[in-house]
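To start, the structure itself, in structure tokens.
One chain of protein is taken out of this complex; the other chains stay put.
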Amino acid sequence: MKIEIRSEPYDPWLEISLYQESGGLTPGSFGACSAFVGTMRDFNDGSAVSVMELEHYEGMTEQQLSNLAQEAQASYGLLDVLILHRVGKISPNDPIVLVVAWSAHRAAAFDACRDMMELLKSKATFWKKETRPDGHRWVSQNTSG
Amino acid sequence: MKIEIRSEPYDPWLEISLYQESGGLTPGSFGACSAFVGTMRDFNDGSAVSVMELEHYEGMTEQQLSNLAQEAQASYGLLDVLILHRVGKISPNDPIVLVVAWSAHRAAAFDACRDMMELLKSKATFWKKETRPDGHRWVSQNTSG
Amino acid sequence: MPISVKCFASLRERLNVDKMSVPYESEMTVQDVWQQMTNQSPPDNLLCARNHEYVNFAETVRDGDEIAFFPPVTGG
Partner (left out) sequence: MPISVKCFASLRERLNVDKMSVPYESEMTVQDVWQQMTNQSPPDNLLCARNHEYVNFAETVRDGDEIAFFPPVTGG
């Protein structure tokens, strides 16, 4: 399992490749992998967005992500989990969040990946501030999935 | 949209990267990407599996994949879809199927990716023949997701 | 034109038929094509397609159609 908060841009697909090759997952053991990537759009709630700042609660956020990954692993019998989340100054088209679940069969991977994303969106202590043509704006809340 | 049946091994994560960079998807337009990879395990139904042959119905299968991708794109308002499926002689740990859905928001990407996988598993004309220690065996049916 | 028939997977191996032609007769159904080919009733679980679309055994075939028979699919 790997949980990381990053202040630099990353390529989510390369991260999955590297993680799979890093040896934690036994080759031939997993039949299913479900991955979700949330990416910064250049448009939100009817306005262009040129840049975003992502703040987090250092210490608490890492613990939350680690807890939700461990709970998903236990309840769905996952073989492994990878979560990356970007913080700091973010540009449109930059990946923000990556959540990946590996399991023997597909239902567990799909269910767990989505559950982890919903928990992350609703509970994990991150906050987004958008820069729009008319100034800065803190995003007021996440929409439910 | 890209739909392809491959007789050679592929790296699904590299394929997503290359497809995203190939220019069909407008940078900044998509906020969500849900990807599923089905991989060959070295164990199935209580027996080791050393190799698998995947047969398909040339013409019909491609048409089915293309239809289900187009229907998902229309019903979920997806921005793009990528489906790859391996055929021929397959080894444990080889990726078999890759299904990817891009959309503005996460619910559509999650729902569409899973729907496409379930349709592919239940309808698309592929057949698996496993080589086990006691000989060859055609897989009799897919389990429901 | 005859009906072009294809068989796949375990069925292809069991019947030892990859593809074959069956003479077209008017009002012929998919089941008739199967019976002409095998002299048997369709087994449980047998699936069929006409011109790349799933159909029932009662479906009427047309001259020149491609009919396929196969076991349950196991892709993905």
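Per-chain numbering from 1; labels A, B and C assigned in written order.
What we mean here is this: a residue touches a chain if its C-beta (ideal position, glycine included) is under 8 Å from a C-beta of that chain, and two chains touch if they have at least 3 such contacts.
The structure presented is a predicted model; accordingly, all values stated were derived computationally and were not measured.
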Open item on the list: For the full complex, can you list every visible chain touched by the one that's not shown?
Closed with: A
Open item on the list: Looking at the full complex, which residue from A:2, A:105 or A:121 touches the chain that isn't shown here?
Closed with: A:121
TODO: List the residues of chain A that touch the chain left out of this view.
DONE: 38, 54-57, 59-61, 63-64, 85, 96-97, 117, 120-129, 138-142
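We adopt the following convention: only the chains that are shown with their structure count from here on.
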Open item on the list: Distance between chain B and chain C based on Cα centroids, please, to the nearest Å.
Closed with: 27
Task: Whole-Å gap between the CA centroids of chain A and chain B - done: 22
- [ ] Mind checking the centre-to-centre distance between chain A and chain C? Centres are C-alpha means, answer in whole Å.
- [x] 48
- [ ] At least two other chains touched by the same residue of chain A: list those residues.
- [x] 106
Open item on the list: Could you pull out the residues of chain C that touch at least 2 other chains?
Closed with: 76
